[in-house]
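Here the complex is missing one protein chain, while the rest keep their positions.
Letters A and B name the chains as they come in the text, with residue numbers starting at 1 for each one.
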Amino acid sequence: MNISLSITKNIHNWLFSIMPEGVASITEMVLIAVVYLAIFAVAGLYLVLLERRVAAWFQLRIGPNRVGYQGLLQTMADALKLVSKELTGTIKADKFLYNLAPYFVIVTSLMALALFPFTQEFQAFDINIGIFFLIAISSIGVIGILLGGWASNNKFAMIGAMRSGVQTISYELSVGLSLITMVLISGSLQLSEIVEVQKNGWLIVQGHVPAVIAFMIYMIAGTAETNRAPFDLVEAESELGAGFHTEYSGMKFAYFFLAEFINMFIIAAIATTIFFGGWLSPFGITESIPILGLFWFLGKTLVLIFLMMWFRWTFPRLRVDQLLTLEWKYLLPLNLLNIVLMALIVWLNLTIQF
Amino acid sequence: MDTTTIKSNFKSEEYFINMGPQHPATHGVLRLLLTIDGEIIKKVEPDLGYIHRSIEKMCERDSYQQIVHLTDRMDYLSSHINNEAVCLTVENALQLEIPERVKVIRTILGELTRLASHQLWWGVMGMDVGALTTYFYGFRDRELINDIFEETCGARLTMNYNIPGGLMFDIHPNFVQRTKDFITHFKTKLPEYDRLLTGNVIFQKRMKGVGILSKEDAISFGASGPVGRGSGYSCDVRKHHPYSAYNQVTFNEVLKTEGDSLARYQVRIEEMWESMAIIEQLIDNIPEGEYKVATNAVIKLPKGEFYQKVETARGELGVYINSTGTKNPYRLKFRSPGFSNLSLLNHIAVGGKIGDLVASMATLDLVIPDIDR
Partner (left out) sequence: MTNETLQNLISSWIPELEFTEADSQYLNITVKPDQLHQLMLQLKNNSETSFDYLFCVTGIDYEKELGVIYHLESTTFRHSIVIKVKTEDRENPTFDSVWNIWRTAEFHEREVFDFFGIIFNNHPNLKRLFLTEDWDGFPLRKDYVDEINMVIK
């Protein structure tokens, strides 16, 4: 495996100069983990705040604006509150699995986060099977939801978990296939390679028609993957109360909650990397300043996140059979056709390259 | 829905689930005992009484003026119309001549109440099918009506504005202008409701062909209001047994023949247009005159039985008073629209999914205190 830890060469060199090699590697890994945890926590909290402000904007409200300037510390305060809350649970719950479930959800989303090239030099874990790894990791998260729903010993949670199972298994296919469509054109599974390829034009432009179709399918399936409206059947409030996390409280609930937002970030970040050139600036206008890659990456990701929030606050929820019909009868056949179309386009060299 | 009829070789097991009394979709303390096979509803059994206050028993010891104030607490979203129902019964029994001014004001307020109730219903209807934004749109407009009520009646929800013999006090000088302003405002906002929710393809899929109620069943189950009219059953009390000033105005009784959730939804949306039309016909011509006629401080109804129907936002509210000639009714019965509409929930929900149950229940527009009384 080709693991390149290349956040900053200076720290790397400095650590290796003052410590023996083994200790330095471990220290470096710990440091990176801490940095990513921090990113994770801050990103999660501020995505929650962003969602609340966006929702408020859609709903003719102001949204949180009291704690800190323009409510910037609101979610911090919420997190503090959640930490201090009592952890309740049902008596007959399977204690071990019940407590394990939130960690499954949170750890998988954290692992996926390590893969992204935030900018050229800012990537923790540049693995050559990047996309494959992402798909694999993101499907583990559902185990946490299934465990949580089952181990809670609550029928509403159980129904939520069952729905989550069918939903994730179905939409996993569409996410995978639409990404494979794009792999056909990029010719690599490694995320840094994929960004490199896009220096000749973002993949959504290079692949034109099939790429746009793949992007649409990916966004639909990705929204379903994160269990967000209009696919939030797992926690359909009006049907199941709180769905699979009905019996969770305090920090355990917060883990589920944060993981949902991190997953949304991941889905948007994958789309940014695969379809919209990752950290590349449009037409290479800021290529001389590499650090601006971070700006472009986050900017594109936030636009896509906004798109997903837009879905959530304007669409009603699907019914469970309609959800499966959409996937198996429409998205999947379309996706398979789209792969063939993409293969033809790549084979006949009909891609658009600048 | 075809999935429900396919015979499966797998052994399926039915289980019970308690929906309510604390559940986001039951809008109050309604408890539904669901028998479910996977996601498919096999049986819905409502368990009532969590907010039962026995208003009918309380009425037997109260004077007629006091009874009016209890009716606010039944269907709190049509409180004005509930008040009116009792007042009309008492006035008819006493054979009082009610001034035209009172009739017109009561009609206008009744239609404003209907508008406010339908706005709230539209908001929570969206929430029940997962579109959370509708709630705030509905409440934005309802707030304006509540302001009008606050100014004229002194209360925003439980108005208590009617008394036997007329109104408690005259309308506020701003009433006419504010009502007109509201109508102008809401005429631009109601199409927004359609743009946000009605036309949405997911919403259409969720509502069309779900919870079908035939016309025969609607009559047999005693459905009334938009629930009955969504099944093509002409049951508008305002048309068939006009009271107050409804015989002075022209309006259409909205009828849809599909009988599904979407039809019930559309009936309410179109009813809002009709309500605005009624208000527009009356608001400029409120007759001058007294706002009440004097009644005795202690009202004694003559011996006999009196029945009055009115059309609340949810359907037909009936008031039955059996009087023995004393200052209290011997027996008073409220025939509440929600009670009959709830009784058909099992009929329309069986065979559907949990999501269908929530969607059809939302289109029944249940107010639990109205059912429990």
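One rule holds for everything that comes next: contacts are C-beta pairs under 8 Å (C-beta built on N, C-alpha and C of every residue); 3 or more make two chains touch, one makes a residue touch a chain.
Because the structure is predicted, anything quoted here is derived from the model rather than measured.
With respect to the full assembly, the chain omitted from this view is in touch with B. Touching the chain that is not shown, out of B:137, B:233, B:251 or B:265: B:233 (per the contact rule at the top). Only one of B:135, B:273 or B:320 touches the absent chain when the whole complex is considered: B:320. Residues touching the missing chain, restricted to subunit B, are 48-49, 52, 54, 56-57, 61, 217, 219-222, 224, 233-235, 240, 302-307, 309, 316, 318, 320, 322, 331, 333, 335, 339-340, 342-344, 347, 372 (touch as defined at the top).
Everything that follows uses one rule, which is that only the chains that are shown with their structure count from here on.
Centre-to-centre, using mean CA coordinates, subunit A is 45 Å away from subunit B. Listed in rising order, the residues of subunit B touching subunit A in the complex are 3, 15, 17, 23-25, 38-39, 126-133, 135-137, 140, 196-197, 200, 202-203, 205-206, 353-356, 358. Residue ranges on subunit A touching subunit B, taken from their complex, read 55, 58-61, 155-156, 159, 162, 229-230, 232-233, 236-241, 313-322.
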